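Note that one protein chain of the assembly has been removed; the remaining protein chains are unaltered in position.
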Amino acid sequence: MAAKKLNIKDKYRLLTRDLDWDFSYEDPKKAFPYEEFEGIKITDWNKWEDPFRLTMDSYWKYQAEKEKKLYAILDAFSQNNGHLNVVDPRYVNAVKIFLTGVSPLEYQAYQGFAHVGRQFSGVGARVACQMQSLDELRHVQTQIHAMSHYNKFFDGFQEFSHMHDRVWYLSVPRSFFTDARSAGPFEFMIAIGFSFEYVLTNLLFVPFMSGAAHNGDMATVTFGFSAQSDEARHMTLGLEVIKFLLEQHEDNVPIVQKWIDKWFWRGTRLLTIVAMMMDYMLPNKVMSWKEAWEVYFEEAGGALFKDLARYGITMPKYADVIEKEKEHISHQAWWTFYTHGHAAGFHTWIPSDQELDWLSEKYPDTFDKYYRPMWELAKEQEAKGERFYTSGLPQLCQTCQIPMLFTEMDNPNQNSMRDTVFDGERYHFCSDGCCDIFKDEPEKYVQAWLPVHQIFQGNCGGPDVGDILSDYYRMNVGVDNMDIKDSPDEQRWNKWKGVA
Amino acid sequence: MPVFALKPGYQGERMDRVENFGGNQIVYFGWDEHRMFCAAKAFPLPPSMPFSAVMEQIIPEAFGQHPEFSQINWDSVEWMLNNEPFKPQLDVSLEAQGVDHKSLIRFKTPGLTGYNGLGV
Amino acid sequence: MTIEIKTATLEPVRNTFAHIERRFGDKPATRYQEATYDVASEVNFHYRPLWQPEFELNDTGRTAIVMEDWYAFKDPRQFYYGTYVQMRAKQQEVAESNYSFFEKRDLARLIPEEIQKKVIRLLIPLRHVEQAANLNNVYGSSLGYGTAITQALLYNGMDRLGNAQYLSRIGLILDGNSSDSLAEAKRYWMDDAIWQGVRAYCEANICVEDWFESFVAQDVVLDALIYELVYLQFDQWLADNGGQDISMLTEFIQNWNKDTNRWVDSVVKVAAAESDANKQQLEQWISHWKGKAVEALAPLADEMLDAEALSNAVAAMDKRLNKAGLFK
Partner (left out) sequence: MSKVYIALQDNDESRYIVEAIEESNPDATVIHMPAMIRIEQENRLVIERKVVEEKMGRDWDVQELHINLITLGGNVDEDDDQFVLEWKQ
């Protein structure tokens, strides 16, 4: 009998969608108990459109090919001491932030997608989430392997896992992801599958990785682009989820809009650190944060929201504030880390004169007016032998957990501060965006493990900051932290390069 | 507004209740338009602490690194407590003049506008 | 400017990450170790799940099994993502050439019709068992504790989807891609009395809350029996009765079972060796699910072979459990 040819859509339907069956011995609600409490209405999972139609055999085949390529490069990188090819040892500090701040998020993404990949009762969506879960596990593991070589030659990588659970600035990305994972399955998909994957990871994995290539870091660019090749699948899943929810029931629209507002705000706050990595931590510049933002958020995100307008979805709330903040946040963040360089697990520095000029050129409306004077002051202090490390501990935002470093866009000299009272206790926020998120779910956000308050409660050892850094954070004090100048990293680099 | 949770009555544990701070309460201090300090600073202080002790111990520790600090004329300083104008009474405790847990105290220094007059 | 690199100064500062060094000493680590140990978060989760506030996001309390160190569940295959997909890619390449050989030579036509019918009624519905196994293993991966076991559960979960797809393709080969055989097999799964026990077992397991129990019911009990019954004994029967070429199409699953059994047995062994309480818990779960599984599989075994086939399968499973330190 001559077999008829199956096209990819039919084949995928038969090999995946057709595997499920209607339960008759148990209540399906017991098998999939989390699908209704968020208020999302799914009338027919069969309407789900599979964005990509990968069966496991193709998945193994293509992913194995990617892995083979990637590990060949990582092997070559370590055999040839590839770390010597980076343009400048300052660059490596961006990679430290990556391993301590981003890689553990990949792990949380693996867990989160495994959860929704088990809990959705629609098999199409479920399998897509399972594959994403597996991909995310890939990302954390390839990142650890890529940075394993750096860990052998530079400080600040060695306790990445321990630090991620505890260190003050790492509480920012960590709380972002635990917020999403502790939410219901549909909110998780809007948070991570849509807002984070579709718009925000591009900013990390595309311009920053291109920057890694431009700074001689073959290991990072290789895992970065290799990971991002899975991301294309993930982005499409995110977009498919949102279209599906919006098409299923009109009552879903306001719920989805609320989540979009929340997660875009939370995402832009999280990306502050990426802004700083791009503008200040890449010695060879590819594009400024502002330019990257315009390409990947304003242009790409704008097109996306125009596409979603037919469902009644509008641009995320406070998009107007976000647009103004692109001129400011990278400078504010690097200043914060520079002045807290004694409490960071990586090195900080004053930008070179050439870099200051590049920043002036890229930020003509804000840099000279607001931020160059800071570096003039820092240089003055350093020349006096008083490298500025700020005293005390900063006030943190209850929602995003970032020190309250952001300023008012109508007066960028003044920090932006909001507060509200819930259940007799006052809570503080860096912005209207973060304040709104709290007010919508105060019972959730009162649980925030705010590092500064935890230190004052005595839960992080101490009381001296030095003891907290060494005992609770397991930082190698005087080695991992402080200015790059005279650090062991710099001294080793100079020795390798034969520089006196 | 209550969160939407699987079971009704979701109530997370309040992590920063004043009882958790061993007799202290948290007070934040911020110097307006002085961005050398990236954010306001947090201190655990006994509610019974008089404001004079805040002026002697806390304010210099928090802001003494700024080149303008020594030039502050404290008589002309404008204070805000939790977004309301505030006149600190030096010999009165924090608690007795309304500075409670997680209060934010901000001050402006007329005439001192930051490093080189640029808000830094 | 040429820069002279003095190789003598290129000594590493450390051999591996600090948490790996604390476990295995100050020496170069394997990729499996760096990708696995102490990667999952343990403290400071901020928010209790809206869907399960009685637990933290990562919480050891979601199973009755208690471990001092959840990383004791070392995978004997030492699979991390890279080694896992490369192993499966190799196996699927073999499978692919088997399937295309089978298709090209149209070997289906050499298989007697009653044998084909038997395959559709007795083998193809197992694609739904694999689907249940996918759910159960992914469940453990999402709510389990410690990367050592949770990553292996995810690999297993995805393997089961792969197995389900290979079984489905057997149906498509037999029906010339009309998918009639899959529809027929699904009707058996839904309505045929010989399948109802197995289907009820699968549905019940999907609703089990304790993730380790779910792993026991699926991977330790049901899979062990099905492997012996179907992929060894029934396969032999097919070979003896003119269906030997079907073996080319189940070879992937057979090899897969061999590598997976090694992992399953080691998980059971490690958990049982940890404490008497664990051992008792495992024995109680296994007894419970074994009773159900034997009852569920009996009509199927009769139809495939005979009652002896099932007792052979039970004996083989008991032997494995014994080797893992249980029931003795």
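Quick notes on this one:
Note that the chains take the letters A, B and C in the order they are written out, and that residue 1 is the start of every chain.
Note that in this section contacts are C-beta pairs under 8 Å (C-beta built on N, C-alpha and C of every residue); 3 or more make two chains touch, one makes a residue touch a chain.
Please read all numbers here as calculations on a predicted model, not as lab measurements.
Partner chains of the missing chain, restricted to those shown and counted over the full complex, are A. Set against the missing chain, the residues A:Trp21, A:Phe37 or A:Tyr62 yield one that touches it, A:Tyr62.
Across A:Tyr34, A:Trp48 or A:Phe225, the residue that sits in touch with the chain not pictured is A:Phe225. Interface note for the absent chain: among A:Ala3, A:Leu84 or A:Ala213, the touching residue is A:Ala213.
Interface note for the absent chain: among A:Gly39, A:Pro254 or A:Gly302, the touching residue is A:Gly302.
Among A:His83, A:Arg118 or A:Arg233, the one in contact with the hidden chain is A:Arg233. Subunit A meets the missing chain through residues 7-9, 51-54, 58, 62, 65-66, 202, 205-206, 209-211, 213-214, 221, 225, 228-233, 235-236, 239, 286, 299-300, 302-304, 306-307, 309-310.
Here is the rule we use: only the chains that are shown with their structure count from here on.
If you draw each protein chain as a dot and join the dots that touch, every dot ends up joined to every other dot.
The geometric centre of subunit A is 31 Å away from that of subunit B, both derived from CA atoms. Shared contact sites, meaning residues of subunit A that touch two or more other chains, fall at 33-34, 37, 184, 444-445, 447-449. Residue numbers of subunit C whose C-beta contacts span two or more other chains: 47-48, 50-51. Listed in rising order, the residues of subunit C touching subunit A in the complex are 3-6, 9-10, 12-19, 29, 31, 34-35, 38-51, 57-58, 80-82, 85-86, 88-90, 92-93, 95-96, 103, 106, 108-109, 127-128, 130-131, 134-135, 138-139, 141-143, 147, 150-151, 154-155, 157-159, 161-162, 164-166, 168-169, 172-173, 176-179, 182, 186, 189-190, 199-200, 203-204, 206-207.
For subunit A in complex with subunit B, the residues that touch the partner chain are 33-34, 37-39, 184, 332, 335-336, 339-340, 369-370, 373-374, 376-377, 388, 390-396, 403-405, 407, 412-415, 417, 419, 423, 425-428, 439-450, 452-454, 456-458. For subunit C in complex with subunit B, the residues that touch the partner chain are 47-48, 50-53.
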